[in-house]
Structure formats: structure tokens, C-alpha cells
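Showing just some of the chains, left in place.
The first chain written gets the first letter, and so on, giving A, B, C and D; residue counts start at 1 in each chain.
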Amino acid sequence: MNVSARNLLKGTIKSLVVGVVSAEVVLEVAPGVEVAAVITKASSEKLGLTLGQDVYAVIKASDVMLAVD
Amino acid sequence: MNVSARNLLKGTIKSLVVGVVSAEVVLEVAPGVEVAAVITKASSEKLGLTLGQDVYAVIKASDVMLAVD
Amino acid sequence: MNVSARNLLKGTIKSLVVGVVSAEVVLEVAPGVEVAAVITKASSEKLGLTLGQDVYAVIKASDVMLAVD
Amino acid sequence: MNVSARNLLKGTIKSLVVGVVSAEVVLEVAPGVEVAAVITKASSEKLGLTLGQDVYAVIKASDVMLAVD
């Protein structure tokens, strides 16, 4: 499936915390660069996520803000 | 200002397209890794964005999805 | 690619309006039920969207609100 | 109240999972078509949500992505 989201960042799962409804997943997308995602516990289970797995972070361009120092 | 957004990715502006209301900004956050943002034209002007400028992509963890091949 | 987004609604493109940065795409996902999406013009072109095409609306569960009459 | 969100999908609550902060609500919006929402537990209680209740899924067009097979 090819998604309209402009941003697809490949990474490896470094941590996985699962709550009642939500799960927090942290990926390393480049050496020293991490991306955190909060998805539903149900999605986490559907995708069968585990530590060390290679996955993509998918981010819609309209959800990205910019900041300057 | 220290923001609760879990994801801060430093990058350099590679392209900038400005419409009537919105602006699309593409950053290179690592060699060969790009992140696209759609912000308001007004924000783009307030931040004084220009090609080649170093900026941060700021992304809330709840806006990140995951995908597996 | 298998995405964590809980909501995948199959539909047919009924209208397509393209601006400088953004594009609005309206799908019919069931008889008389439409879903509107705003994506970047760049994504619209990357996916090669055209009227009558079958596509999926992909929606993260945390982006869905509920309302009662 | 008339909302700017382009997408209003009427459905019936099929499941309801409540955590400490968040609640996950799954609606059937057409035969065999489900939409999952994650809202706050506080909103779930304010709306008095229960299984079998008729509610609307409200989705902003800029939160909808598209995907093609």
C-alpha cells in the first residue's frame, strides 16, 4: 500500500511501553536520532511490534511544525 | 522555549513552496532523509524561512504512525 | 506496507481540487457517505490521483472525535 | 453546533475500552465498516458513551491521508 503521507522514516524499535489503550514506541531512524510514536495498543498488537524490529514512522506533512533557535 | 513534542529533528531547508494560505517546506534531516512540513504562509514569514536555513522539525508523538513492510 | 492507522476506508474519488500547496480529494466510501481529505499537491501527484480511482482513506484513531446529537 | 470538520460519519458503538487517561471507542458506520476513535476518558464520561449508542465520528479533512494498493 502506497500512502500519501510525505514522511516515511525507516527505523528500529528501541523501546515499547504498553498501557491500557495506548502504546509508546521509540525508533532509532539514524545514529543518535530517535522518533517517538503513540499508537493504540490494538495497532501495536495487530502489527506484532517487538524490540529490534525494523519499521517505518509515517507522518503527514500537515502534522510537522518547524522551529528555529 | 522547551516544547513537550517528543520529536525534534534538526535539518536544512531544501525547498520552499508558498501558496495563498499554506507553505510547504522540505528539510534534509540526515543524508538522503527528507521531512516535509506544511505550515501557514504567515508562520513561514514570521520565522523568516529561507533556503539553506537550519531549522527543526517538531512532531507530536501522537501524530506519528508506524508501518511495516 | 501495513500501517498502524486503525481506520482504512475504501472509496472512489468523486472530486479533486488542486491548489498551490494543497489538494482536496473527496471519496465516496459507501453509498451517500463521503470522506474529504486534504493532502499536499505533491502527494496527490506522487499517487497519480484521478477522478473515479479507487483509494483508501487512512485515519489515525487519535484524530477521530465523537459527537452526539 | 455546526462544526467545520468535513467528515461526519454516523455509527453505533461496538466496543469501548477505558484507560487512565484515554478511551478507545469503535463504531460501525456501515455494515462491516468500523471506525476507531481515541478520545480522553473525561470526554467519554462527559458524553455518557455506552455500547449500542448512536454517535458521529468527526474528522478534520487535514487528518485524512490517502493510500493506493
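Assorted remarks:
Criterion: a residue touches a chain if its C-beta (ideal position, glycine included) is under 8 Å from a C-beta of that chain, and two chains touch if they have at least 3 such contacts.
Since the structure is predicted, the reported quantities are computational estimates derived from the model, not experimental observations.
Sequence-identical chains in the complete complex of this entry number 6, based on the file rather than the 4 shown.
Basically, only the chains that are shown with their structure count from here on.
Averaging C-alpha coordinates per chain places the centre of chain A 21 Å away from that of chain C.
One inter-chain figure worth recording: chain A and chain B are separated by 17 Å, centre to centre, where each centre is the mean of the chain's CA atoms. Rounded to a whole number, the gap between the C-alpha centres of chain B and chain D is 29 angstrom. Residues of chain B in contact with at least two other chains: 24, 36, 38, 62-63, 65-69. On chain C, the positions that touch chain B within their shared complex are 1-5, 19-22, 40, 42, 60, 62. Against chain A, in their complex, chain B makes its touches with residues 3, 5-9, 24-25, 27, 29-30, 33-39, 43, 47-49, 53-69. On chain A, the positions that touch chain C within their shared complex are 1-6, 37-40, 42-44, 46-47, 56, 58, 60-62.
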